[in-house]
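What you see is the complex with one protein chain gone and the rest in place.
Just so it is clear, A, B and C label the chains in written order, and each chain counts residues from 1 on its own.
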Amino acid sequence: MIKVAINGYGTIGKRVADAVAAQPDMEVIGVSKTSVSSEAYIAKERGYPLYIADLSKKSAFEKAGIEVAGDVDAMLKAADIVVDATPGGVGEKNRPIYERLGKKAIFQGGEEHEVAGFSFNAHANYKEAAGKQFARVVSCNTTGLVRLIHALDQAFGVQRVRAVMVRRGADPDDIKRGPIDAIVLNPATIPSHHGPDVQTVLPQINIVTLAMIVPTTFMHMHSIQADLKTATTRDEVLAVFENHSRIGLIRKATGIKSNAQLREYTQDLGRPRTDLWENGVFEESVSVLDGKEFYCFQAIHQEADVIPENIDCIRALMGTVKDPEESIRMTNEALGLVAIG
Amino acid sequence: MIKVAINGYGTIGKRVADAVAAQPDMEVIGVSKTSVSSEAYIAKERGYPLYIADLSKKSAFEKAGIEVAGDVDAMLKAADIVVDATPGGVGEKNRPIYERLGKKAIFQGGEEHEVAGFSFNAHANYKEAAGKQFARVVSCNTTGLVRLIHALDQAFGVQRVRAVMVRRGADPDDIKRGPIDAIVLNPATIPSHHGPDVQTVLPQINIVTLAMIVPTTFMHMHSIQADLKTATTRDEVLAVFENHSRIGLIRKATGIKSNAQLREYTQDLGRPRTDLWENGVFEESVSVLDGKEFYCFQAIHQEADVIPENIDCIRALMGTVKDPEESIRMTNEALGLVAIG
Amino acid sequence: MIKVAINGYGTIGKRVADAVAAQPDMEVIGVSKTSVSSEAYIAKERGYPLYIADLSKKSAFEKAGIEVAGDVDAMLKAADIVVDATPGGVGEKNRPIYERLGKKAIFQGGEEHEVAGFSFNAHANYKEAAGKQFARVVSCNTTGLVRLIHALDQAFGVQRVRAVMVRRGADPDDIKRGPIDAIVLNPATIPSHHGPDVQTVLPQINIVTLAMIVPTTFMHMHSIQADLKTATTRDEVLAVFENHSRIGLIRKATGIKSNAQLREYTQDLGRPRTDLWENGVFEESVSVLDGKEFYCFQAIHQEADVIPENIDCIRALMGTVKDPEESIRMTNEALGLVAIG
Partner (left out) sequence: MIKVAINGYGTIGKRVADAVAAQPDMEVIGVSKTSVSSEAYIAKERGYPLYIADLSKKSAFEKAGIEVAGDVDAMLKAADIVVDATPGGVGEKNRPIYERLGKKAIFQGGEEHEVAGFSFNAHANYKEAAGKQFARVVSCNTTGLVRLIHALDQAFGVQRVRAVMVRRGADPDDIKRGPIDAIVLNPATIPSHHGPDVQTVLPQINIVTLAMIVPTTFMHMHSIQADLKTATTRDEVLAVFENHSRIGLIRKATGIKSNAQLREYTQDLGRPRTDLWENGVFEESVSVLDGKEFYCFQAIHQEADVIPENIDCIRALMGTVKDPEESIRMTNEALGLVAIG
């Protein structure tokens, strides 16, 4: 059993913890929090040992009825590998600690590529993780782009990609961030950083991205255009997506034409936390013009798509499973992830 | 086993179906839909026989891979009781059918009190349902008000209630309805219809309500002021709520101060469809000024709070369980509903 | 003086009326409404004779203190030309009336191209209007696209255009329409109708468009990519926009990066109804990659950009001013429209 510590039990961390707990070859040896909150109660409910950064706050946790197992250092020492899911930028500050303790660690997309020097996606570069101490699972948007572009590139060759990302303004439980009634260019300059971020995993891809933020809370929406090297048909592209273990097709017959209806669907399906772990490609939108110009819309659940990637990344870094397909299969099976469509 | 048909498998109907299926003394003999949609796939997934209003549409369903069990009439004939969860106003049109077939039926809050002549709430008037053919489960807002006011009235006597309801604009999957950036008086006149609706269950209560609609999708927020007959303390009121099987207390230590964070919490708790079946009373807000003036904020999940009431109403109309507390206990246990707090 | 009737005094109609009233060579001989509303009070305030479709409603207007000048037929007879600003689809029903009365008429973008057989944009095809009875001013989105694409095509030649439009969900005063928390594909299929609509004015342009709707009320946001025929530089493109009478540059130094801040700016500038009549191109976003690949973001104020086009279209159909530049100059001067930047 791989002993996994989750440093930072928030939006991403709590999902990684549940996903780890569901795997046959891993266990959660602890999760960490900085202050008492509803998520501390959830850790207790799940039975995850809770560690805290600052032991002087121990009594505040105990007063709230939450047992504290020790400090973060103690948690890290007990672990084989750490998934760092602290807020963007904190991971970089934590790296020296992992180095000092000689622990393998996985960082999230809020960190720069340089934090680990290696950016990970299970389908694209699983094997390159072998022997490394650190990896960064690329951000939700980049993960969504990489999955789709890599699949197209493998099948047809990708000449160039042009993508526009319409991003959610805040996570559903974030009551501070806006905007309320605005479309915000983020950035106003072109291109956005997402293109170069894709290239940390797929350096050969010619890609330009643009990004905006809108007043929604659930899922980014990508509009993707790609010029392909080999001529193909819509049916061939659909077949590629159907056969992909982390691309789901939102079938026309469902009538789903928005992220909101898609969430209702994952909720009705009983997905934990309504999570859409796979890319949600709208079947109706998949188009091939003149044989070589590909288009589609895809929904990317910001809180969820990186979760299975973190699980695969654990195995890739630990070296316990060599074959990417085998790890992906194990992860998906344990999560009950059968791509929609 | 009570054979239950759900006529109208939408927001409310799909939840009632799952709640019925979870009970030890009931079974879903069928659900109905008017057209192919994502919910039809969910019915299939759950294994509920699907009936359709208009058999000429059968082939459309079959083309989408969804088997049709027959028409609505066939479903109704096979049932002991019907839960009508069709859109507001359709229930009234369906009543003659239920009368013709001699079936018991439960209507929802989108219908007028007169559709059944009897408006139901499990804690307030369960026993009055005995022997009746029809009942109406009052609306989400009214259910939330009745639970709280009835509990206060039993414990302290209620002189008068003044409540302001800030309502969600649309259900989460409803992409058509607004508003987007407006606070809409609904109605602009005072009082709103909610006060009289409370009186269909609790006729003795002096109540004035005001209502607005805002651009949110999840849960109404009630601000409630009540003058009590007997002087009391904040702690006594909290004790009443703690002991109530369908009032939950949102503890201060969770840091939850909004419906959005509350939803995250029910989601983390693994509630099906993130449902908050109970009233969500904010502990911090519970106040008693000068011994007799009560205040609180409560969150009411529009899609969920009426679900356990529908289940109890089935037993109340069928006469299989005489004691309200026994039915409430059975319903809650089967749903896994232990009020938060 | 050209006598102009405005049939349909709503979002577009009230703006056209004020714009007509401001011109030296035109006068508003009447505006029409179907029912009493705040806009009827505004017509009264402005002193526009108010006509109504159904004279049986006259007393309702008079009870509200609003004088009625007669019915719509009377208004049309007194006019040289009609600007039809009724809701989408009503214009088509009105055309036979204009034919019967032998009146020239201008329709809006909610109608199909076929309603007039001629779609208008002042910079692109003013002279083609000569001698025609009917014209359609293309929709807000199409007007915004045509202005920019035509300018690029004149200057550098346009090989192909790929544009993604993020559209506002509802006009600011529309409290019924959503979505509230969703990104809605509209349509989910690719391409959207905007490309072909651009081609009703610029038939030679190769263009594919995609469109989404988001929960905002003010201005659409266009992300535009164009492959140019002739190599150029960012500075040359900026010069083209600077010299265009209906393209405004939102300067980097203003710090404006969203439609909301842009509205604050037009509001601070004292623009009537905060109207942005010109395209709002974000200076920072204007990019030329490898000499031939153009990019920019532009904000399009849905309620405003078609207004000056309607004014020019009046002169073009009436034949009173032959030179497009002369009409555009007259219109802009009368409105006080100096493009921002």
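FYI, contacts are C-beta pairs under 8 Å (C-beta built on N, C-alpha and C of every residue); 3 or more make two chains touch, one makes a residue touch a chain.
Here the structure is a predicted model, which is why all the values come from computation and not from measurement.
Specify the residue from the set C:V36, C:L55 or C:V90 that touches the hidden chain.
Touching the chain that is not displayed is residue C:V36.
With the full complex in mind, choose from B:A21, B:L55 or B:V164 the residue touching the hidden chain.
Of all options in B:A21, B:L55 or B:V164, contact with the hidden chain holds for B:V164.
Touch as defined at the start, partner being the missing chain; which of B:A74, B:V90 or B:V214 qualifies?
B:V214
Which of these, C:V4, C:A79, C:I175 or C:A211, touches the one chain of the complex that we don't see?
C:I175
Which listed residue (C:A260, C:C296 or C:A339) would be found touching the missing chain in the intact complex?
Candidates C:A260, C:C296 or C:A339; residue touching the omitted chain: C:A260.
What residues on chain B make contact with the chain left out of this view?
Touch with the absent chain occurs at residues 162, 164, 166, 179, 181-191, 208, 210, 212, 214-219, 221, 223, 225, 252, 257-261, 282, 284-285, 287, 289, 293, 295-297.
Can you name the residues of chain A that touch the chain not displayed here?
169-170, 172, 174-182, 184, 215-217
Could you please point out the chain C residues that touch the chain left off the display?
14, 36-39, 41-42, 45, 64-65, 172-175, 180-181, 217, 253-258, 260-261, 263-265, 267-270, 272-274
Everything below uses one rule, namely that only the chains that are shown with their structure count from here on.
Take the average of all CA coordinates in chain A, do the same for chain C, and state the distance between these two points in whole angstrom.
Using C-alpha averages as centres, the distance is 42 Å.
Determine the centre-to-centre distance between chain B and chain C, using the mean Cα coordinates as centres, and give it in whole Å.
Chain centroid spacing, chain B to chain C, equals 46 Å.
Suppose each chain is reduced to the average of its Cα coordinates; what separation in Å results between chain A and chain B?
So the centre of chain A lies 36 Å away from the centre of chain B.
Among the residues of chain A, pick out those that touch two or more other chains and give their numbers.
In chain A, residues 181, 217, 257-258, 260-261 touch at least two other chains, as defined above.
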